[in-house]
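For this view, one protein chain was removed and the others were kept in their places.
So, chain A:
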């Protein structure tokens, strides 16, 4: 023990550097050798190498039961996200209370914003007798304390397993004056053991629309010129929804976003805490029944909702997280077709600027190999954009991806020579992706923060372009949709490529001849 301490008031060392000091290094070594009874370094190294092999990959892909590092969450968080896009709406999650703490935490860590939702806090007695009393008291408390304009009810798996009936419970609670009889309490059953967060999103949007539009089929509902748009579960919703509204403004189209979290998840810091902000109003939601059409930005987030819209006599169109030139073209052409208005010159100008940027940078994208993972729609949108950039999507993976989705991805790949080495992996997880990347290398990974472990293991740079992004700040404030959004995505990818090139050409006198000033 020397008298010199590593820590000092002048230069405070925290975990980034403190534990690299010699006294800690010695302590770690001692703990390991004397107390941990772990495996030998040689054995660890041997197994580590084996996990990178074809043999391991075969065993890994033979898995039938265990799921390791999936790219999906459970239904209620998607339902909660959907509900939070409506004005003054408090999500009420019926079931165990810990779930709500988890959803709020997860969304807060991504958006760096408060996230409000309540639980009916069911415990063992409710497991035996059902959660009716929790619903009755819970709605009364939530209504009194948080003064919502609407309470949207969804379920945890606990309530689903014991079979609580939301419709009956809510009616019962209204009879007991928990909330006024005419107070909107839409609901959705959101079992965590069916689908994932994107199905929960679909269920909740449908639940809210059903509440205001009624359940019955009515193909003859009178129509206006309005077009509805459902964004889906989107980590970039703050930037994207605002971009969509801007585009609609340029167009002169009356576009109604159903579930718009852009203000609720991006409140200012000015001394006032807004528990609710912005969102689709109840009046707008009611009025949306009469829209001539409803567009979905994410097909797999809206399967049932779009069917429901059809039954109300609306035209529907679905997209798969449209990113890039062609996908944006398709969106705008659909808006033009539905509205009867031409695509405005201002947007055509934006398109030209995007194409110009792509041309300027195409040498750096051409032939670069990518792994892409995330929700099914995101993967489709990203794959198409990469193909358009002359990049090669190689491994496209989504734990929520179905056989149908795999075919859609394959179709996109088949449509371009740059898709020749690509394959879709539905129902697989990030541990599968680790094997894929080790056995069939790529240049870059596109995904979310969870991909940083893949980056560490494979040394392949990660580009964070989908939810959740916990370890980088504020990207969700910038759009990824529209021509402007595509430009943002392009720049993010290019920045990573350039940083990567610089990091690999910076050894003085060895590799720095390529450490170029001009690229």
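The rule is short, and it goes like this: a contact is a pair of C-beta atoms (placed from the backbone, for glycine too) under 8 Å apart; a residue touches a chain by one contact, two chains touch by 3 or more; residues count from 1.
Assume contacts and distances are computed from a predicted model.
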- Missing chain's UniProt protein name, "NADH-quinone oxidoreductase chain 13", "Cytochrome b", "Response regulator transcription factor" or "Nitrogenase protein alpha chain"? "Nitrogenase protein alpha chain"
- Taking the entire complex into account, which one of A:139, A:152, A:205 or A:397 touches the absent chain? A:139
- Task: Sort through A:101, A:171 or A:420 and give me the one touching the missing partner chain.
- Result: A:101
- Message: Suppose we count only contacts with the excluded chain; which residues of chain A make the list?
- Response: 1, 3, 5-10, 12-15, 18-19, 23-24, 27-28, 30-32, 35-39, 43-44, 47-48, 51, 56, 59-60, 63-70, 72-74, 76-77, 92, 95-99, 101-106, 108-109, 112-124, 126-127, 134-135, 137-146, 156-158, 161-162, 191-194, 196, 267-274, 431, 434, 450, 453, 457
